[in-house]
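Every protein chain except one is present and positioned as in the full complex.
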Amino acid sequence: MLNEIIFLLCASLTLAGAVAAMMLRNLVHCALCAAGAFAGLAALYLQLDAQFVGLAQLLIYVGAIAILIVFTIMLTRGDEVRPGASIASPLWWVGLPVGALVLACLVGAIMASPSLLRLPAGAVHAPVRKIGEALMNRYVMPLQAVGLLLTAALLGAVAIGLREPRDAESKTQ
Amino acid sequence: MESLVKYVWIIPAAPLLAAGVGALLPAGRRRLGAGLAIGAMGVSFLLSCAAFFTTLHPGRAACNFRWFEFGDTAVPLGWVLDPLGAIMLLMVSLVSLVIFVYSVGYMAKDGNFTRFFCFMALFAAAMLGLVIANSLLLFFICWELVGLASYLLIGFWFQKPSAAAAAKKAFIVTRIGDLGLFLGMLWLYARTGTLLFYDGGHGCLEQLGAGGLAASTGISLLIFCGAVGKSGQIPLHVWLPDAMEGPTPVSALIHAATMVAAGVFLIARVYPLMSAESLEVVTWVGALTAVFAASIAVAQNDIKRILAYSTISQLGYMMMGLGVGGVAVGMFHLITHAFFKALLFLGAGSVIHSCQDEQDIRKMGGLRKLMPLTFATYAVGMMALCGVPLFFSGFWSKEAILDAAHHWRVSQAPFYLGLIGAFLTAFYMTRQVCGVFFGTPASAESGHAHESPPVMTVPLAILACLAVVAGFFGTPAWPWFQSYLEGGRAALDLSKIAAAHQLPILLLSTTLVFAAILLSGWIYLKAAARTSREMDPLEAAQPAVFACLNRKFFIDEIYDATVVRLTAVFASVSDWLDRAVWGGLVRAVSWLALALARLDRAVDEEVVNGGFDACTETVRGSGEWVSRLQNGQVQRYLRIIGLAFCALLVLLLWGSQ
Partner (left out) sequence: MTTPLANYLIVAALLFSVGLAGALARRNAVLVLIGLELMLNAANLNFIAFWRFGPHAERLAGLMFVIFSIAVAAAEVAVGLALVIAVYRHRRTAQLDRLDSLKG
């Protein structure tokens, strides 16, 4: 019982945050609501006995990604929507039905599956030691690959975000 | 003889070299051009003398070599040195040398002096080569070269349309005869396998004895066709009078002494091949030609034409001599005729030269006092030709022919024809001499005539001497010539003249000759005394006969109406066929090819190109249309991804059911 209530709370927090993130006018509000959605998800992970992942989610998503988003919103302020103008993109009325369609398909798929009402088998233990061992033994290659990827992303982001020399920028003015 | 025969090729090679060098000379180098020719001719004459002396010992030497081979067959050529050839070499080189010297004076005012000597040297080379040829093939090559030189020299003043036409006529008419000669050559080669005359027993003339080739009438008659063309026998005589369009030295050398004699020489050379039947044909043709030409000469008014018809007539005599009496009889007349006919032509040239190129005897006269040297030598020549007895060569050579004709077993008709010819010859020669040298001058030019320069009169004198002396080598008293040719020894025996079978003929022919001279002299001396001479006395007496003779029995007109017209019709038919039929076919094929090409191009441009262009245009257009999907709006892409995701999901989950 408690389980289900917690589940419902977390789920509704997540979904509310998500909807708010997509519908609010003020961009910073959107970013903060998104952070809330991430937090709700972290709670769900914790409920599912994935402690490491839940805390990692909090650390990374809420702690880094949401902040990054806020930074970016701050840095791209110049072209704000005028009060009264629409915040929706043109053809938004095509986009929403597409989303609805996708939802319908997914829900349909979920409903039609046989393992729908499955309950968990037993207790699951996923200690960090085991995760660490798995990372070093079985998943060492993906680990290295992800390391490489993160390096490349770091360098790429720096390179893209670098300010260009003065004369090039004056040209674009 | 054996050692000299290796060098006998130099005799024709020297003038050939002179002709080659002369062809490259510019027209201004006159002395060099004439000097080259005369020098070369001198060399040939000296060598010919040497050759002649070696042949005084009877015998024959031949020198053969391989010209080229194809496969297993070899084509040999060679030259031969024997009495027949040696006497011809001597005559040709001597007469050519004399005439070359004469030409220096005669052609002095002509602008094409060097070209003249080049062609004359070429002719001399070819004639000498013809004489020494041991192969019928080499003989034919030189025969054709001689014809070429004759064409070039007859048409020397080619700007004159009559000269150009005469050159063409000469070449074409002799060609008709040469066709027969060529066929005879082929037949002979097929029968004997060789064209060499003397080849150590295997030559075509040597295969007659021991079971080889029997004398073939067909071959010899075909070869005689060539001689008919070249030597101006009827019916192929028509070119010789027209050939008088060439300069007088040319007429003297080519159309009196040498080239026309080549036909007689040919028959003499291949005499072993002549059967009795073909010799009969030769005799009849010769006899008829002799009388035919002599009668035409009676009514001619051009000084050179008279001599031309006289040449034709004398060639007929030579042929008759070959037919009835053999090689020696015919050749003797050939040699003596060469000397006195060349003399007569050169004398006529001297007259023409002095009378400012006037050639009509009706406009001459009284030149006896104005040109004494010319008159004297001309008179010697005329008496030699007529056959005035004892001191003139023509008498002895014609005697030999008449004697042989009288003893001919087949028929006596050639003998009587010969007698008639002798009468006519004396008649027209006297007429000519009276008209030119006696009486009073009939025109201003002949009134102002003067003697020719020594460069022209000295050759006349030399030839006059020869015309007298040459006869003494063939009299019945000392038949040196006959024995020289036949390889025996001759003894001087004056009593032979009075031998029973010889004397009546001698007297008969002498009587006829004197009668003709007296008759003609009586008629024409009176006519020559008048200053104006429109009407020939004979013409006044018998206008129709005279007109017929004057018009050469209308032979040229008959030929023109028949042969020439037929050829022209054939030529136009061929032309039409070529132009309309074959040309039309070719044009049709080319039209078809063009049409196909155009069709091909149309197909290529419209169908292939068009189709291909349409295809690519479709691809490009559809690509352009499809690329409009990518409008740069990211959210559109995301929408499409979303839809595709749904479709995929549906397909995966429910598609398999």
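In order of appearance the chains are A and B, and numbering begins at 1 in each one.
In this section, a contact is a pair of C-beta atoms (placed from the backbone, for glycine too) under 8 Å apart; a residue touches a chain by one contact, two chains touch by 3 or more.
Given the structure is predicted, the values throughout are model-derived calculations rather than measurements.
Undergrad: Kindly state which of the options B:159, B:630 or B:656 is in contact with the chain not pictured.
TA: Only one of B:159, B:630 or B:656 touches the chain omitted from view, namely B:630.
Undergrad: Need a quick check: the contact residues on subunit A for the chain that isn't drawn.
TA: That gives, for subunit A, the contact residues 1, 3-4, 7, 11, 14-15, 18-19, 21-23, 27, 30-31, 34, 37-38, 41, 44-45, 48-50, 52-53, 56-57, 60-61, 64-65, 68-69, 71-73, 75-76, 78-79, 81, 86-90, 92, 94-96, 98-100, 102-103, 106-107, 110-111, 115-121, 124-126, 130-131, 134-135, 138-139, 142, 146, 149-150, 152-154, 156-158, 160-161, 163-164, 169, 172.
Undergrad: Extract the touching residues of subunit B with respect to the undisplayed chain.
TA: Considering the whole complex, subunit B reaches the absent chain at 627-635, 638-639, 642.
By definition in this document, only the chains that are shown with their structure count from here on.
Undergrad: How many angstrom lie between the CA centroids of subunit A and subunit B, rounded to a whole number?
TA: 122
Undergrad: Where on subunit A does subunit B make contact in their complex?
TA: It comes out as residues 89, 91, 94-95, 98-99, 101-102, 105-106, 108-109, 112.
Undergrad: What residues of subunit B sit close enough to touch subunit A in their complex?
TA: 635-636, 638-639, 642-643, 645-646, 649-650, 653-654
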